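Only one structure is covered here, and it is reproduced in the block below.
Every protein chain but one is kept in place in this view of the complex.
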Amino acid sequence: MTHGHAPATPRSTLVITAHAGDFVWRAGGAIALAASRGEKVTIACLTYGERGESAKAWREGKKLEEIKAIRRQEAEKAADTLGAEVVFFDAGDYPLLPTPELTDRLVAVYRATRPDAVLTHPLEDPYNGDHPAAARMALDARVLAQAIGYPADGEIIGAPPVFFFEPHQPEMCGFTPEVLLDITDVWETKRKAMECLAAQRHLWDYYTDLAVRRGVQLKRNAGPNLGLPHRTYAEAYMRPYPQVTGELA
Amino acid sequence: MTHGHAPATPRSTLVITAHAGDFVWRAGGAIALAASRGEKVTIACLTYGERGESAKAWREGKKLEEIKAIRRQEAEKAADTLGAEVVFFDAGDYPLLPTPELTDRLVAVYRATRPDAVLTHPLEDPYNGDHPAAARMALDARVLAQAIGYPADGEIIGAPPVFFFEPHQPEMCGFTPEVLLDITDVWETKRKAMECLAAQRHLWDYYTDLAVRRGVQLKRNAGPNLGLPHRTYAEAYMRPYPQVTGELA
Amino acid sequence: MTHGHAPATPRSTLVITAHAGDFVWRAGGAIALAASRGEKVTIACLTYGERGESAKAWREGKKLEEIKAIRRQEAEKAADTLGAEVVFFDAGDYPLLPTPELTDRLVAVYRATRPDAVLTHPLEDPYNGDHPAAARMALDARVLAQAIGYPADGEIIGAPPVFFFEPHQPEMCGFTPEVLLDITDVWETKRKAMECLAAQRHLWDYYTDLAVRRGVQLKRNAGPNLGLPHRTYAEAYMRPYPQVTGELA
Amino acid sequence: MTHGHAPATPRSTLVITAHAGDFVWRAGGAIALAASRGEKVTIACLTYGERGESAKAWREGKKLEEIKAIRRQEAEKAADTLGAEVVFFDAGDYPLLPTPELTDRLVAVYRATRPDAVLTHPLEDPYNGDHPAAARMALDARVLAQAIGYPADGEIIGAPPVFFFEPHQPEMCGFTPEVLLDITDVWETKRKAMECLAAQRHLWDYYTDLAVRRGVQLKRNAGPNLGLPHRTYAEAYMRPYPQVTGELA
Amino acid sequence: MTHGHAPATPRSTLVITAHAGDFVWRAGGAIALAASRGEKVTIACLTYGERGESAKAWREGKKLEEIKAIRRQEAEKAADTLGAEVVFFDAGDYPLLPTPELTDRLVAVYRATRPDAVLTHPLEDPYNGDHPAAARMALDARVLAQAIGYPADGEIIGAPPVFFFEPHQPEMCGFTPEVLLDITDVWETKRKAMECLAAQRHLWDYYTDLAVRRGVQLKRNAGPNLGLPHRTYAEAYMRPYPQVTGELA
Partner (left out) sequence: MTHGHAPATPRSTLVITAHAGDFVWRAGGAIALAASRGEKVTIACLTYGERGESAKAWREGKKLEEIKAIRRQEAEKAADTLGAEVVFFDAGDYPLLPTPELTDRLVAVYRATRPDAVLTHPLEDPYNGDHPAAARMALDARVLAQAIGYPADGEIIGAPPVFFFEPHQPEMCGFTPEVLLDITDVWETKRKAMECLAAQRHLWDYYTDLAVRRGVQLKRNAGPNLGLPHRTYAEAYMRPYPQVTGELA
């Protein structure tokens, strides 16, 4: 008996983020890993992060549309590097305001992609209200997409597991690593994708260090860890829903 | 790369409980499942539950040693049914008092069994202080067994994942299902093991109902759940340490 | 001195729920108990649960209005069985969107019914956003109804105690039983009311088992429990506000 | 059917405290209230608070035994004023060390007094480790006293409800008022009992103010509060176990 | 190196409250203290508290506009007494509904006042939904005001520390004193400001008692507290963001 997905079609992963860069820093490893297994990964990016995450461009005097275009280009290149497809909602950031319409558009994405796993922000972030707003809609849409009575195209879906990826200041967001994902095999790809985000160069090393630190923790939590390389890279996730499994491991 | 265990030897599971019946009601499915895969399961039972969990025998006027013998016999039969080996510490219950000596004996068991997974009580239980006492020693011993400097026989171990099984009144013990284990395939075995515990006949149906209820929740959390039978049985667990994995599922 | 209600008029209970079936599964015992004492019980049902809780009807190809009519009929029959009056808001479910207008209509119900106790959903439910939405409005309206400055018909009310009833997956909603209500005397009535909900036949036994399990816990928490029958049925509740009392019991 | 106590014998309340003064400041109202109803109240006082709560006497140069005698006398006078009996364990304070022997002595008190309600400290107090130590033993003994297999004189007891009384710095001890007890009718008695504790004169007004403040909160949480006097006095309590009841009020 | 503010201009404090009286009861000491040091304090008052906090005026038959005028006058007099400037948004209370427009107006206030410290309500208050609504907008606006891409007049600001002041029923709002501010030196000023609020005369003593109680706690947490006067007055605050400092004290 298998758990969590049907064997026939390739697995599908849906990543829902507030801003253009989020999927790279926080889930780039998970995306590259899934893609490297031939699985399908779709990124629903609610905004370009044009106001809240583009300080450098604003300081250089760039205009709104220009900034959106740059962020879009960078994100597409990074998604391409990771092996994923990115969809932009252009909903406007800072603040990203949750609406029934946006949630409804996300329901359509759920029914179209039929995800086996969903990745999004945690529900708390005192440094950036857009992140919880995106997460809230991501979770609401996931529930609605399961209901046969909800009027949207496509067939209803099952209840895919959800993973919250790590925010910039984890301890301030109630973030505790509940899953440590080994991304060593795709580390070079993640690093390359980060380097597509030229405007945030100062974060390249920051998130490399984080991956090393999470890798150290992975090794401290990994049974007899035979076969783990000296340098292990990892990403941390939380599970808002219980894991369903056929084996305790 | 594999996570959580080495491929060469059969997996080993260590179950540490306060009383003789605990492993049946709370983890019987996990034990039977592991055994059914040819894995080794060792149950370290700190007491017979002779004072705190044998009300019926005391009411019938039985004596302490007699009660211990009955509980031991029942537990051995149940362990046998599940396919596991049970070791008794006879440390005295109600109250089970944590001591460095007991913890040291548990270190020896860890180093001898080299577990890939550890199952024990949660750390809180306002209805029964023996359960947290056992869990506390189980966790302490697990850490000590990893230290090369700790003076005990056997080689040091890695850091096996720990699973807290479900207490009798979960909500009062801070217990939230974080892992739902599908035990449908071994349900009949678990039921048979429960029926070895003649003195607690009133719990047979109680824990059957619980397995059904956890099964319903498993289905509500299991993606497209194709292939899940109409009636699914499950056990719930918590993870005090992060899951280490190579795939988000 | 009496606490919590005036002696003159019969006590009044207000139940505020998201969907048509909620009051039966979750608070049927409390309702029947109050009614059996000659008290008045009013159920404010914000939606029929037509989209989110009527999967069977949708699969049978029924239309929206048809489904609403069925749900209404069933709910009225169940309310009648329990001895309560049900009022429908028809606010639309999945999602139920909180609005100032709905809250205002609830204020009017508070002032009209002048409840001595209020029953509603807990504020958290990761499986169904309509439940917290209903609870949020129920609590907001209760506060507004107490203010002489709030422009609504009727006299202002006191601060009635609030009880959150048990959700379908309690542990996932932060639900801990803080009050165990003995419903043994009205159990047959609750079962009959459940059987009015033909479309959700699979839940009849599920909620019977739950009542038994809560009954077992009631007995384990009930002092010398003399006089408690062998089989005790119970419902669990939480209190978001402190209990006001003249005796510690 | 009644809940929480048998009708035949008068109700019995057991108060377990760390130091000689605790029962007056924190539970004097509850004690006086019970006594005023003709119920029996027993106070088990584990120490005289001779080291940790008698700063004034030490500064005056008094000796240990002298201080213990003073504290004992004051406490007996206060207990007498409230209408309760006080038993001293003289276990030594600052620190009060939990031992199996002390717990066993408490089991005997439980079986002898057969309490319908138990009052003790909360389990957390970063300002005074003796309080959690006393509470921990009080709770452990309560569980052991219920077990027929536990070797102590007297018949086993049921599971009496437990109430944690309010610590000196409630917010630092995780204390949230879950029960507000109206003590207006016995307020004068509590004040008189406080005045028996001559050495802590500075606390008389402090705890009078607290009673007024809790009284204000009681009124803000008390339905239509008809009949409540202008000035209401109250004590706050927490419930570590669920309330068992036959009515939601 | 200095932390938290630039040395050149006088420090600026921004207080954001839901109703006209809040800044007096909850932060009057902090305001008077800052003013007494020659610092600038601005109070952004979102409503007059005309519906929810003016029961006496409504009972006397006053009209809405009349009540708003009274509350405004009282608040201005109190602010004047404390040495602060108050700005009224007149957004309508009970309920105060959060909107992007109100948040945007607050962003403008942030950029105009450039605060070194921000004081507002905690995010939880089950007795008054206006308080969390104000706090939520205060925090959102603070984040937006820091973003160069957010289209508002004025220069972007740094990240000023935030302090939640104490609500009326602290324990019910998750309020734990994390900062105890010594207001002894300005106590008379705070008392005078409280006495400007004639309509709430019953709160004058209530909040005097609270200041004494918090003062007692201050002394119990203040190292060798040399130099602290016999009677110390204090206000309590929480910090939602970490303190930034150059010294552990």
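Note that the chains are named A, B, C, D and E in the order they appear, and that numbering of residues resets to 1 at the start of each chain.
Rule of thumb we're sticking to: contacts are C-beta pairs under 8 Å (C-beta built on N, C-alpha and C of every residue); 3 or more make two chains touch, one makes a residue touch a chain.
Values in this document were obtained by computation on a predicted structure and should not be read as measured data.
Considering the complete complex, the chain that is not shown touches A, B, D, E. Touch with the chain that is not drawn comes from one residue among D:87, D:172 or D:216, which is D:172. Here one chain is not drawn; of E:110, E:163 or E:233, the residue touching it is E:163. Residue D:51 is the one among D:11, D:51, D:190 or D:220 that touches the chain missing from this view. As for the chain not pictured, it touches chain D at residues 50-52, 54-55, 58-59, 64, 67, 94-95, 97, 126-129, 172. As for the chain not pictured, it touches chain A at residues 127, 169-172, 175-177, 206, 209-210, 212-213, 216-217, 220. In the full complex, the hidden chain is touched by chain B at residues 100, 103, 139-140, 143-144, 147-151, 240-242.
Assume only the chains that are shown with their structure count from here on.
Listing every chain that touches chain D and chain E alike gives C. Centrality by Cα centroid goes to chain C. Look at where the CA atoms of chain C average out and do the same for chain D: the two points lie 35 Å apart. Contact of a single residue of chain A with at least two other chains is seen at positions 241-242. Taken pairwise by the contact criterion, the protein chains fit none of the simple patterns, being neither a path, a ring, a star nor fully connected.
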